[in-house]
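The complex is shown incomplete by one protein chain, all other protein chains being positioned as in the whole.
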Amino acid sequence: MSNKNKKEAAKQSQLHEVWRRLKKNRLAIFGLCVLLLIILLALTADIISPYPYDYQDYSAAKEFPSFKHLFGTDNYGRDILSRVIYGARISLQIGFISLSTGALAGCILGAIAGYFGGAFDTVIMRFTDILMSIPKTILAIAIATTLGPGLTNAMIAVSISSIPNFARVVRASTLTVKDQEFVEAAVSIGAGNFRIIFRHIFPNILAPIIVQATLGVGTAIILAASLSFLGLGIEPPTPEWGAMLSAARAFIRDEWYMVMFPGLAIMLTVLGLNLFGDGLRDALDPKLKT
Amino acid sequence: MLKFVIKRILVTIPVLLGVTLLIFTMMYFTNGDPARLILGDEATEIEVEVLREDLGLNDSFLEQYTNYLIGVIKGNLGTSYVTGIPVSVEIMDRIGITIRLATLSTLFAVVIGIPAGIISAVKQYSAVDNITMILALLGITMPNFWLALMLVLFFSVFLNILPASGLYGPLYYIMPVISISAVSIATIARMTRSSMLEVIRQDYIRTSRAKGQTEFIIIFKHALKNALIPIITVIGIQFAISLGGAVVNEQVFAIPGLGKFMVDAIKARNYPVVQGGVLVIAIMFSILNLLIDLLYAFVDPRIKTQYQKSSKKLKIAKEEG
Amino acid sequence: MSKLLEVRVLKKYFETKRGLLHAVDGVNFAIDEGKTLGVVGESGCGKSTLGRVVIRLLDSTDGAILFQSKDITNVKDKRTIRREMQIIFQDPFSSFNPRMSISEIIGEPLTIHKMCKNKVELKDRVSELMDTVGLALRLANSYPHELDGGRRQRIGIARALALDPKFIVCDEPVSALDVSIQAQILNLMQDLQEQRNFTYMFITHDLSVVKHISDEIMVMYLGMIVEKCESNELFEHTLHPYTKALLSAIPEPTIKKTKQRLLLQGEITSPINPKPGCRFAARCNYACDKCSQVTPTLEEVSPGHFVACHLVQPCTIIA
Amino acid sequence: GGKGGQKEGQDSQSTGTESKTEGETRSDTVSTPEGKTALKFALDAEPASLDHYMHTKQQGFTVGTLIFETLIKKDTNGEYIPWLAKEWEFVDDTTIIFKLRDDVTFHDGSKFTAEDAAYSLALGAISSFSKTIFSSIDSENTKAIDEFTLELKLLNPYAPIMEALASFRGAMLSKNARETMGEEAYGRAPIATGPMKFTEWVSGDRIEMEAYEGYWGEKLAFSKATARIIVESSARSIELETGGVDIAMELAFSDWERIEENPDTVLISGESQSSTFILLNNSMEPFNDIRVRQALAYALDLESLVDIVFQGQATIADSYYIPSILGHKTVGPMEYNPEKAKELLAEAGYADGLTIDYYTYENPIHSPVGEVVQSMWAQVGVTVEIKTVDLATMTDMNNNGLVSVAHMSPTVAIADPDAALMIWPTWRTISIKHNDQHVQDLLDAGRSTYDDANRAEIYGELQDYLFSKTYNIPIAFPKAAFGTRGNIGGLAFAPSFVPDLTQIKFQ
Partner (left out) sequence: MNDKSNTLLFVRDLTIYYITDDGVVKAVNGISFDLERGETLGLVGETGAGKTTAALGLMRLIPDPPGKIISGEIVVNGKNILQATKHELHGYRGKEVSMIFQDPMTALNPILTVGDQIAEVIRLHEKMSKEQAYKKASDMLELVGIPSERMSEYPHQFSGGMKQRVVIAIALACNPQLLIADEPTTALDVTIQAQVLALMRELRQKYDTSMIMITHDLGVVTEICDKVAIMYAGQIVESGNLEDIYENTKHPYTKGLFGSLPSLSSKVNRLSPIHGLMPDPANLPDGCAFHPRCPNKMPECETRCSVNTEIESGHFVRCLLYE
């Protein structure tokens, strides 16, 4: 029991170490705060947003930002602030879910390719080559078209197009880790492949995966927004930021705030993710910092 | 070296095959009947059926795919369902613009990004470094299409100094190039910075300091060239992205490039165009990758000997970068 | 005394881009139970490879490995082999999973081989092992990176001991350590051997270490054994030119002796697709025509002293 | 990229010879009309073909008006006037004889003859793109009597025939050119008799034309014309405002006001020939129940809808086609009465609400209609799930009768009630699926009646009947507008969205 506690404490101390380093990086903390704030907004959207995101008040269409509508209203008289807040939910959901499924698939493929090598490696790497030979946007659009529209399908499209990056990162890291003596040590004490991959290799390549993932969520959000912008994303009245931008772009001349706020929301979220991801990379890999 | 090039080209063949198969399969299972789309909803079922037969859409999956492959091998990418023009001709019409735009954007990104990254690295933790890196981050985090819209709003509408769309002269290139290269500039600057920081720590840099060499030469002669491999890699990736992925920019600036063309083709179920386009982009990508690999050899003698000695597995350097 | 391990014409070739790399090329030797066989040679001569092939971490290309008179060359189920034969690695920095605590590292072999019934027993065993190798119990929950090289090497020893093996390959276990720490570890290993009757195959490139710890020494050059004999014999009656050069190259920490030096020319040649002939011929000061044409075999020139050199055993082979 | 590069180079050269350099063209359009010889107009989409028997895109027709010509035209008073045909005569209800001009040549120099006219009209009858208008033409027996005399035979009396012939859909092609080039190549580089001849088509970017030297009629005000394809509506209006183009088609509603107020630009707007309505799939649950259909209609606050979606630039639809077309009768709109809607739904068994799929595709009008309708129907307990699909999927689903509710905004090809009611024939694949023979009977009757008064009566009855059945819900008759630079004159508003660019005069 006490042993277990201690063990926990020791594990925590490793996390602690990372956190301690991270804390020193002001930009990373700023990014984390931004991110947490946006997550908080997403979680409490029902409570804090001043209006329902789909409430159309025809008498108040296209209103300039005011105290009543801090970000103004859109052409249907919907409160843009509320939509941006709800949009956080959608965009984060897309970002996180699609990325984590893509990352999972990519990691498994990458680990298999890197660890077993040979034919597995060739096949998997050719497969990622294939995916990478098609531009991401076009690949995502093709997938979204094949699957049809909708949130889930958009997420699938985004997640498939994020597989190759992960597969490559994981494969490369697996290759370096695999050659380290502790893997051989594990073989020497009779550990099986499964144990080696999950107990020995994975924990040690987590850092690049986490970093890639943090940065990738941002990319995923932007990619999903581009899909929406091109008309392949989310169905109305879902307030996805890219879709909001796309719908508002006809009004960019006079009702600039309709374009401005969703754009800023995307920017801020991705900025937060990137700052945090950069900081995390430095914190996880102290070698990188002189 | 030649052997290396040939082997590399041979390796891309299965990838290209895979690309065609993947796209073909995706398109095969996509909703929407191209024949119906071509004829419009006033056409009768019979007319549609005749057209389907003509286009070979009633053949089995395998038949269609083999027919397509046979065509490709013969150098025939098929004809566009929509315009009836050979796909190769349609693609050639656009590829020039796409390549030119991608090249300009990448050049621009390199010219801005590398010096910015170097300054940032040399003056690590200074105000210049912080500002450059924050700008770079903004470049990455700003959605591309948003930036494009904002540029148009500012330069064309408010200031009316730049044409809003089209590509009919030097002035027309300015905004598309800026908006396509924003991400590249940022990525290149960041990569340059981190790669330089990595290299600056190396022993051989200390060796040249110990020789009494000046910082300027150390940075530009010793460090930069060593830092170049990962930078070249991201330049390549960015170039590839702007070759095929500038869809949104093309839409905003009404540029008849390959990306928008492909997206329209996907939407119109114009299978031959989709296939041909993806194939051509994939070929461009592999040529690009080959060029980058050769560039590596040019920059790094270790890689050069590696190529000369054997032609297998040369991506290591690239993947590590 | 019984032979614990016997190796016959063992070969290990690696496929590389440039050709077939003969890392271990026809090696014969045997180790008696409870003894230490020292293996010395320059970097890249195949010491580690030999060690790994012997305990089946790598599959051999050819030859036979007999452990306790049983042929284990092609045994599929390696579980018993793992329990009988262990390895201690050179690099105390990379041979531990940085994400595992000391107790997890030492306990892992026990978990894998299900040698403890429950957590409590596992914990006890781990504490026992840590005690044996002189690690303070409070370190149980530390991580390897928090420790110094000497302590880490103790973890490596504890991990190897966990399964209570008979035979341990020590792959340069002290090369990365400072002399003062190195001495501590060497003493520990000797103590353990005495207590538990371990058999060591001790790989190193440091001749003074190998002399100190081994009963028998085997000198390797480019995948082959060039000389093998009892430890003192090697230093008193050095026969092979390479061994001679090696011995003379060692800088000794005394200022009294002025020894005659035997500088070798050039560097170790590539083990890829080696040509027939003595592999040392290119660097050998005494090489003759025959040396570059015929590969010398390992012959017993005096009781227990084996050498592979044409100059030492001139009459055995007809060209 | 060698080829693309060359092309681009040539382009800037050829524009250069016409109007010095690009920059100067821009300032030309803005300030100095004198010497202006080039017309640039912006289309909102790229036509697949310029051959009007190969597509139905109004953008293609707009370009086509410069290249192709019809046998007859309609003047501002609504009178049919001679054009390529000098005169014509109804021999009987199904036979018309046209005397053609003898001085007309195609752009390749060959003579335009009755042979070409017969070929063109016969093609119209069988092309799947123009069948709805020309299906009454007897393609077998329509033939040239002599070099310049054409005998047009109809299969049955067809009232809108003159309207159809005067519309761009009846424009004349070159038989020889089309047959030798092949229909697809011809569509990409057409040869016809119009004042401008096709010169170049840069795929995805622009179509270029220049004055045809051998044109029989009056020369146009410009000797060069460029149709640019600018899909983004904001980009189109910006180009117009900054002088990058002379005319911008299909302006977004949000841009109208600014174009109108800008002293440099002119907004030409008016009632269009399009109407917009909600399609209900009448052979699908629950829309086979008239109470549900009516409830949905009652639940729509059309006034707000028109305000929001069309930004006021439309009138509420009071019937099934626009008032300016023969036989229009005000039968609606259905009053806005959510209470009644709820009652009807409850009666139909949907007191606890109802969930329906609404299909739309990404389009500046389609999506907003969907969003507003979704919000309004929600008030009466109908949950709408909007499915945004692309045109291909939509077409596919339509064919298979899978579209439950959708929005449609067709533009009538010709100003005739028969064409205006084009969604109603029972054989149509559009997902209205009403299968009502009475509707078909009335349509057939209207079609074969030449007398306008009688026709109006038949269509009046049809509109009443349709309203009583509520097979679909008419929403609005949107206005249309295009913008021009201030120095463009002579251009009249075109309800069909296809302005007659030949009328342009520079001021």
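Lettered A, B, C and D in written order, each chain numbered from 1.
Assume a contact is a pair of C-beta atoms (placed from the backbone, for glycine too) under 8 Å apart; a residue touches a chain by one contact, two chains touch by 3 or more.
This structure is a prediction, so every number in the text was calculated from the model and none was measured.
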{"item": "Which of C:T16, C:N74 or C:N232 contacts the chain that the document leaves out", "value": "C:N232"}
{"item": "Touching residue (missing chain; options C:L122, C:L186, C:I272 or C:V301)", "value": "C:L186"}
{"item": "Residue in contact with the excluded chain [from C:G107, C:G150 or C:P296]", "value": "C:G150"}
{"item": "Chain not shown, touching residues in chain C", "value": "42-43, 148-151, 178-184, 186-187, 190, 205, 207-209, 211-213, 232, 235, 245-255, 257, 261, 263-264, 267-268"}
{"item": "Hidden partner chain, residues of chain B it touches", "value": "202-214, 222, 225-226, 299-302, 305"}
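Simple rule for what comes next: only the chains that are shown with their structure count from here on.
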{"item": "Central subunit by CA centre of mass proxy", "value": "B"}
{"item": "Chain centre separation in whole Å, for chain C relative to chain B (CA means)", "value": "52"}
{"item": "Centroid distance [mean C-alpha coordinates] between chain D and chain C, Å", "value": "88"}
{"item": "Geometric centre distance via CA averages, chain D-chain A, whole Å", "value": "45"}
{"item": "Sites on chain B at which at least two other chains make contact", "value": "30-31, 149, 157, 251, 267"}
{"item": "Junction residues of chain A - those touching two or more other chains", "value": "145, 148, 249, 252-253"}
{"item": "Of chain A, residues touching chain B in the complex", "value": "27, 126-127, 129-138, 141-143, 145-146, 148, 168, 171-172, 218, 222, 225-226, 229-230, 242, 245, 249, 252-253, 256, 259, 263, 266-268, 270-271, 274-275, 278, 288, 290"}
{"item": "Of all residues in chain D, those that touch chain B in their complex", "value": "1-8, 11-12, 15, 21-23, 26, 48-49, 55-56, 128-129, 131-132, 182-185, 187-188, 202-206, 228-232, 234-235, 238-239, 241-242, 244, 389-393, 395-399, 427-430"}
{"item": "Touching residues (chain side chain D, partner chain A) in the complex", "value": "232-234, 237, 252, 254-255, 258, 301, 304, 307-308, 311, 361-362, 364, 367-368, 370-372, 374-375, 385-390, 393"}
